[in-house]
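A single protein chain has been omitted; all remaining protein chains appear in their positions.
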Amino acid sequence: MPPFIRIQNISKKYGVLQAVDAVSFDLEKGELFSLLGPSGCGKTTLLRILAGFEVPTSGLVEIDGQNMANVDPADRPVNIMFQNYALFPHMSVFNNIAYGLQRASLAKNEINHRVEDLLKLVHLTGMGERKPATLSGGQRQRVALARALARRPKLLLLDEPLAALDKKLRSDTQFELVNIQEKLGTTFIVVTHDQEEAMTLSTRIGVMNEGQLVQLATPNEIYENPKTRFIADFVGDISFVPAKINRQDGDYWLMDAAVPIYAACEHNLEAGKSITLAIRPEKITLTPEASGKINEFPVRIDDWAFYGAGTQYRVTGPGGIKLKLFQSHNQPSNAQLRPDQIETGFIHFAPESIIILEDK
Amino acid sequence: MMRIFFQKYGFLLVIWLPVGWLSLFFMLPLIEMINVSFSEARRAVPPYNPAFQIGEKGISFQPVFDNYLLIYDYWGDYLWPAVNSIRLAFFSTVWCLFFAYPMAWWIARSKKPLQHILLVLVLMPFWTSSLLRMYALIGLLNPNGVINDFLLWAGIIVTPIQMMQTDFSIYSGMLLTYLPLMILPLYASLVRLDNALLEAAADLGAKNWEIFRTIILPLSLPGVIAGCLLVFIPAVGEFVIPALLGGPEQLMLGKVIWTEFFRNRDWPVAAAIAIILIAIIILPVVYARYQDKEGLS
Partner (left out) sequence: MKWGFVVAFSGFTAISGYALAEGNLNIYNWSDYIAEDTIANFEAETGINVTYDVYDSNEVLEAKMLAGSSGYDLVVPTADFLARGREAGAYQDIDLSKISNAKNQDADIQGQANNMLNSASAGLVYMWGSTGIAYNGDMIAERLGDDAPTDSWSLILDPENAAKLEDCGIAILDAPTDVLPNVMTYLGFPGTSTDKAHFEAAGEALSAIRPYLRYINSSQSINDIANGDICAAIMWSGDAFQAAYRAEEAENGHVIDYYIPKEGTNLWFDVMALPVDAKNVENAYKFVDYMMRADVAAENVNYVWYASGNKAAEASIDPEILSHPGIYPTDQAKEKLFVTPVYDTKTDRIVTRVWNRFSAGN
């Protein structure tokens, strides 16, 4: 049994520019997959290749066992929800959604029926006669989704589906999108530059950089174990500390940074090698007094910002180590750790929370 | 002093300058033409007795309806040229649209620097006198013109093809003159067309022809309408093109007005025909605009 979606060695060159570089991955039926990367990383090109708007320089796309080479966009079991929705401004909501069905020459009754169902699905019942220009941003987004789903594609491509919405609307819509996807069981590929969007939406994420797929894993895995410094930096907040591997010491490895740091590592490391240590802000604990824990040292608090759910600090440690840390307000005492009250403190973090990046 | 003046009254200048311009160069001549059309012809300088007069006896307005009655009495003489004008102008418009649309599409879809070059090329014919362009066309279409000479030389024909004094030569002249007026508004509406809409349509299963019919054409309709009006309106009253390129079968209202003006020396009747022509052309446009507004509200 072949995978539902198979993308094999897809490359695309524009002159000397390698837009997509030998990308391969498989998707299962019903997956909600995100392609995450900064602008210009090749994710949109890959999306357009899947939709059939671009012909890959080399490689193979298979959907449900069918080779997509030489299949027109119009004939692919793939639909796309465009970044700015690309709703037809001269058509009503109803006609926008019905457009794909009319092209398939479905019976009028059938079309009416299916459009009504879709309107219901996206909570726009009764809005069929409106023109897109009279709708709110969120409503337009839902029309675009309904239109893209109308032909019951095997694969739905969503190009920055939430980018045009304001922040408050975005989180509601995210859950709505996941609900609809789960209800229909359609395979979704979401292209986004927003790591938060990718994290909350998808079952798996493919991170792209400079045309290559640099990591493909679950959101959790990508966050906790980024493969490269680029991914670590791109996904979530993080602080980097340059270090050198010293030696194994009991369960941990001793690293020579500005201060000695103990880190956990499951595999063997090469002593003397320069590496980068990375640590997420929420993994660091800030206390007013020393507590004698492992990986503890004094810091000066440079700056802080109140986020409601917690407070973010910027601190400088011995040897000028600069770290970002985030203290959740789940402990009332944390709320008092403010520079207007204290200027110095101690931080500590578990060796298991340290990410060892060997690439640079 | 000047600065204070402009600061104080500058906005009035901005409003009244176009109003003044339009009144001076559009409304006044039109009003004068209406005035002439209601005047009595006479042998004098000027060759009509103005209906509206400002003189020693004050302002007087004594319209004469004879000119319109004469057109009504001899309607048979004017109907055929009118129908002919509308026919030639209509098909000229159709041909312009037919050739302009793909050109405008191509320009609108070209890359930026090329787009500007192509637009300049479209406008280039306007840099030479239209009269010269018509004579160039005569040089091409004549029985001993370039085209016939070539076809004779190539052995494709044995006797020259009669191209001058035909509908074909009229359409050629109209195309040469009015094509840019069709291309520009089409270009303006096509260049604004978002490529994503075309891709969305293709993605939803539309073939090329369907994309054109359901997306491109309806969205470029304002440009189509503007272009058609820009071509049709002057084409109906066109005088130079049928005079130079057409024969008697291509008699158009422009020539009829010329005849009234120069041969019959009847300026009032000439003015009356022109007024009726304007009414015939303008009223449907005004009506369409009115319907449009009604439909929106």
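Going in written order, the chains are labelled A and B, and every chain counts its residues from 1.
Note that in this section contacts are C-beta pairs under 8 Å (C-beta built on N, C-alpha and C of every residue); 3 or more make two chains touch, one makes a residue touch a chain.
Just so you know, these numbers come straight off a predicted model, no measurement behind them.
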Query raised in the report: Thinking of the complex as a whole, which visible chains are touched by the chain that is not shown?
Result: B
**Report entry** Options B:9, B:25 or B:80, residue touching the unrepresented chain
**Finding:** B:80
**Report entry** Among B:3, B:43, B:57 or B:111, the residue in touch with the chain that has been omitted
**Finding:** B:43
**Report entry** Selected from B:150, B:262 or B:287 as touching the chain missing from the view
**Finding:** B:262
Report summary line: It is residues of subunit B that touch the chain not shown, namely 41-47, 74, 77, 80-81, 142-144, 164-165, 247-249, 251, 256, 259, 261-267
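Everything that follows uses one rule, which is that only the chains that are shown with their structure count from here on.
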Query raised in the report: What is the distance, in whole Å, between the centres of subunit A and subunit B, each centre taken as the mean of its C-alpha atoms?
Result: 58
Query - subunit A contact footprint on subunit B (complex, rising order) - result: 194, 196-197, 199-207, 210, 214-215, 218-219
Query raised in the report: Can you name the residues of subunit A that touch subunit B in the complex?
Result: 51, 53, 72-75, 78-80, 82-84, 86, 88-90, 99-100, 103-104, 147, 150-151
